[in-house]
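One chain of protein is taken out of this complex; the other chains stay put.
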Amino acid sequence: MLRHLGQRLLTTIPTLVGVVVVTFLLTRILPGDPAAFFAGPTADPAAVEQIRVTLGLDKSLPEQFVAYVGDLLVGDLGVALSTGQPVVAEIAARLPASAELTLFGLILSVAVAVPLGILAAVRQGSWIDHLCRLLTTAGVSLPVFFTGLLFVYVFYFLLGVAPAPLGRIDLFASPPPHVTGFYLIDSLIAGDLETFRASFAQLILPGITLALFALAPIARMTRASMLSVLSSEFIRTARASGLAPGTVIVRYAFRNAMLPVITTLGMVFSFLLGANVLVEKVFAWPGIGSFAVEALIQSDYAPVQGFVLTMAILYVLLNLLIDLLYGLIDPRMRIEG
Amino acid sequence: MSTLLDVKDLTVEFATRRGTVEAVRQVSLKIAKGETVGIVGESGSGKSVTSYAVMRILDRAGRIAAGTVTYGGVDLSAAGERQMREIRGREISMIFQNPRLALNPIRKVGVQLEDVLRTHALAGTDDARDKALDLLRQVRIARPEERYHAYPFELSGGMCQRIVFALALACRPQLLIADEPTTGLDVTTQKAVMDLVVDLTRERGMSTVLITHDLGLAATYCDRVVVMQKGEVVEEAASAAIFKAPAHPYTRKLMRATPRPGIGLRDLLPEAPAGTPTRPPAPAAGDVLLKVEGLVKTYPRQGGNPLARLLGRGGAAPEPFRAVDGLSLEIRRGESLGLVGESGCGKSTTSMMIMRLLDPTAGKITLGGDDIGAIPAKAFARTAHRRRVQMVFQDPTDSLNPRFTAERAIADPILRLEGGLDRDAVRARCESLATQVGLPLDLLDRFPHQLSGGQKARVGIARAIALRPDLVILDEPTAALDVSVQAVVLNLLDDLKAELGMSYLFVSHDLHVVRLLCDRVMVMRAGQVVEEGTAAAVLEDPQAAYTRELIAAIPHPPV
Amino acid sequence: MKTLDTASDTTGAASSLPAAAPRQRPSGFKAGLSHLGHVAGENPVTGFAFALFALIVLTALFGPMLAPYDPLATDTAAALQPPSALHWFGTDQVGRDIFSRVLVATRLDLTIAVASVALVFVMGGLVGIAAGYYGGWTDRIVGRISDTIMAFPLFVLAMGIVAALGNTVTNIVIATAIVNFPLYQRIARAEANVRRNAGFVQAARLTGNSEARILLTQILPNIMPIMMVQMSLTMGYAILNAAGLSFIGLGVTPPTAEWGIMVAEGAAFIISGEWWIALFPGLALMIAVFCFNLVGDGLRDLIDPQRRT
Partner (left out) sequence: MNRREFLASAAAVTTATALPLPWSVAFAQSRSETLLFVSENGPNNLDIHGVGTNRPGYEASWNCYDRLMSYGVKTLPDGSLSYDKDTLVPEMATEWTVAADAITFKLRQDAVFHDGTPVTAHDVKWSFDRAVTVGGFPTFQMKAGSLMEPGQFEVVDDFTFKVKILRPDSLLMPDLAVIVPAIFNSKLVKANATEADPWGLEYTKNTPAGSGAFKVEKWTPGTEVVYVRNEDWKCGPLPQLKKVIWRTIPSAGNRRALIERGDVDLSFDLPAKDVLEMAKAGKVKVASTPISNGMWSVELNVTQPPFDNKLVRQAIAYALPYGKIMDAVMYGRAKPLYGAASNVADSMEWPRPTAYTTDVEKAKALLAEAGYADGFETVISFDLGQALISEPTAVLVQESLAAIGIRSTINKVPGANWRGEIAKKTMPFMINFFSGWLDYPEYFFFWCYHGQNAVFNTMSYQNPDLDAIIDAARAAAAAGDTATYETKIKEMITLGYEEVPRIPLFQPSLEVAMQPTIDGYTYWFHRQLDYRGLKKA
């Protein structure tokens, strides 16, 4: 198993190299000029040129690339212009925020989508099946930024039942002591229920916005996978053996159906982590996605590169995790490894 | 004997896109206590649907429209789901075709047994394991403690079927319904499984319903046989009686079509005209057409550490798997050679290499003096030799492009390898080929899904002979067909051979079928030939122990 | 292997019995149409979706003719009017008629969706088929390219491409296509891979077809249906993607009417109570995506009722 993981890691190297190269090239053709940005509003061309030299932007692309990779290898991702902080520090500070939001959304989504998908599969063709289809399709049809705005308008502005969209925690509360970076967990560790409730309240609206979007792929995959498992022969055997429908559905069908669902979950998670940029923007969430988007719009190379690289590594790790989970659930995988 | 199960006027309907279809019509049958009854029929006869209706595990689209199913005084057709759950497994249990798929792939087989035991409250937490082990022992599984922890994929097909059987026996039911329990298994495994089923059910005084397409199998193992056709019961009789004096024309047809010792190819066809020679005299075997010498195909084994190997460490690579191991054969012009063996013996690999779709690891293949083995498989399609070797595939459905009409499929080799023909000429060729293989001309414009299995087989044959090849490889060409269709197709192949003077290499697992069509037979096992000789000699006087075992495993109905 | 006489045999498209009643040979189109009619009839949701799809296409074709106002004409005297008989969907900040803009935008949004999907089908579909069919190095290289794209946060990649190449409709189409590449490539690869040694492909080899020819005449047509389903489903995603890009300022340029940019423009007015500016284009966007998704589902029903998800 470990050796298998090692091999998997090796195969991801070309992917990471590809990501580094593509990101580097992409950021270099971005239209902005960091030198002009650094030089300030009143600089003359000579001053801009001088700053260009200090930033190393006058060198040829290959030279810049070598320098970039050299920095990467020592863990230096550069400095973000927009916040002035080292990108590594920025990402470290913001990743938990994004991850907490995304995970929360994902869990919310799974909590709704998986039972819904199972129900839809068990009662195929019934009203609940149609409802599931309509609901999930509607969820995936909503532009997240639109849903988010609507939620803020209705639940915060009109009804006042949601807290102000001010990021992870109430303005006057202070975040819990840093352990995991996840406020929900950290506040529980600190035994601070007030903070837990405050940060939970902040999570609800953006969480639902994200969850709505993730509903469709998960519910659809659960349904499809359950349908194919339910029509498989071992389910027929289980039913013919008189096992209770609950046992058949949960212990026999669902555990088998989970395999493709887990793959989908992995894809949805990495998709959400990248796609929640818009949600973060709407809810002033201090996450990694909104950070990267701002940087991209400002042609701020370093954060964009750092963000993409972080995401790529996360993606790779996520896939490894899924492999592991697969192995746990499906004994066939363990042997092949 | 008292009646255990009484099915009266059972009608099962399916809601389909084209309205309601009656899959089973007014079927009545009785199973007595301790009796073994076979339900025999070809595909679409409704035999499985009947059994699902009894168990009330029909698909959602299906429902019992009329009739009653009485089991031990209870009308199952009207029983509630809760009551049915008590009956399933506890009173009536069922085993299915394809045992590996019938087991939960990610649950230990022992635990699956425990699930059933516990559901029916026959075991508690403390003794479930012991009882499960006991069941494993009963179905004669060696090293049950070890197998208890095995997952289905770690077991052979026969072993899986034993586990399924153990599941079915777990709650000591009164009635076992076995739905094609051995289809897909090798003939030797089939015998072992069937013997076990019969032994154990007799031992327990259980009743058994054996659902099968194989009349021979049913007659061998059952007391009584019920023959079904198109959803109706056409005949019901004791096993011995049905073979001796089949009353219904359909039964007669079915029985005749079943290959068995001592008959000729023409005997398979219903009411063959009297006096027709059992087969046309084989043309005197000509010169050698195909010569295969020392054919070897190896595959690297899975496992090992490729990285370590790459670095020159981690020891030697495991011994490669030898799928075909030094095989030599000869086929003369106009001759047909049968290649027989159980699954995994290397017969299909051999045929693919001769077909030049696969490159051999070693060995020589010469066709009419040309060393075709030296031409890489990838380049072979562009050589003039391509048209000389053609093939009829195992699964007629799979071998036809779903997007091509029958005509387009038959025309494909003509268009590709002949060329230069105009539309009408191609059509004319196709029509003449269709006539040759007995395919009605109006079917030429149909797509595969609009054709029956037999018709598809004919299209495949027409395509194979379109270019008058020297050698046709028949890869289990009838394995996916009903016996009655198989009879027709085998005869057609034989006629075509005589007419066109082709040679056949017939690859099959079924010795009886091979014998009917082939002059010579080779028996393969583990990549090597164990016995070779004329068909009659091999069947009647097998030399190798393996051949004897094979022959013995073929069901012998009480004639 | 012997097929069992299960229910699916009797409910399948054709009975396997030779004695099946001879049917008139329906022409492909007619048969498809009647089949479509059947599917639509059986599932009213799908029927509705197909009708809606037709409506969207018609709007795209004739929308500019139907629009009551010039979608670009401003009228500051009538700015920020709520929906009324005069302006069904109200007016925006500079007094443009939102109904007309929503109507006219249909064409552009549909064009973006269709173009990007067509592009990714050509890129991803063909490359994927080749990868699945040839296997080996082709497969490995294509797989790595896909992995690399997948490792990017997709929306950010789309943003990056548009930001780097400039925000024009063409670049939005290209970015959307690239982002969808792995999906198409993988589906096409998987489908081609299961068929690479199918009987009919082997048969085609025997009949002297070259590998490239087999790819195009044997494999591709058989993969088309599943690709069509995918295309319909990703059309919705393409529109959402374009709208998302517009929302952060990387979409089409003003004053072009496009749903995403209209929602983005209207977003600033939601809190101040002018909800109609964002709502109607948002609804149009939602309905269109909803429709494409349902049509995709419906197409899947059409092809393969077993695999519906």
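Think of it as A, B and C in the order they're written, each chain with its own count starting at 1.
Criterion: contacts are C-beta pairs under 8 Å (C-beta built on N, C-alpha and C of every residue); 3 or more make two chains touch, one makes a residue touch a chain.
Every value quoted in this text rests on a predicted model; they were computed, and no experiment measured them.
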Chain not shown, its touching partners among those shown = A, C
Looking at the whole complex, which of A:I297, A:I313 or A:I329 touches the chain that is not displayed?
-> A:I297
Hidden-chain contact residue, picked from the options A:A198, A:A224, A:L273 or A:V316 = A:A198
Full-complex contact with the absent chain, from A:V17, A:V69, A:A92 or A:V161 | A:V161
Missing-chain contacts mapped onto subunit C = 72-74, 76-77, 79, 93-95, 163, 167, 249, 253-255, 265, 267-273
Could you please point out the subunit A residues that touch the chain left off the display?
-> 31-33, 36-45, 47-48, 50-51, 80-85, 90, 93-94, 149, 152-153, 156-161, 163-167, 170-173, 194, 197-198, 201, 281-284, 286, 290-291, 294, 297-300
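Please note the rule applied: only the chains that are shown with their structure count from here on.
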Cα centroid separation, subunit B vs subunit C, in Å, comes to 43
For subunit A paired with subunit C, centre-to-centre distance based on mean C-alpha positions, whole Å = 24
Could you list the positions in subunit B whose residues touch two or more of the other chains?
-> 59, 97-98
What residues on subunit B touch subunit C, complex-wise?
-> 14, 16-17, 21, 23, 41-49, 58-59, 61-62, 97-98, 179-180, 183-184, 213, 230, 355, 357, 378, 381-382, 386-387, 389-391, 393-395, 398-404, 409, 412-413, 416-417, 442, 445-446, 449-455, 460, 463-464, 479-480, 485
Contact set on subunit A toward subunit B in their complex = 3, 6-7, 10, 124-125, 231-234, 236-245, 247, 251-252, 255-256, 329-332, 335-336
Listed in rising order, the residues of subunit A that touch subunit C in the complex are 12, 14-16, 18-19, 22-23, 26-27, 29-31, 130, 133-134, 137-138, 140-146, 149-150, 152-153, 157, 216, 220-221, 223-224, 227-228, 231, 270-271, 273-275, 277-278, 281, 289, 292-293, 296-297, 299, 304, 307-308, 311-312, 315-316
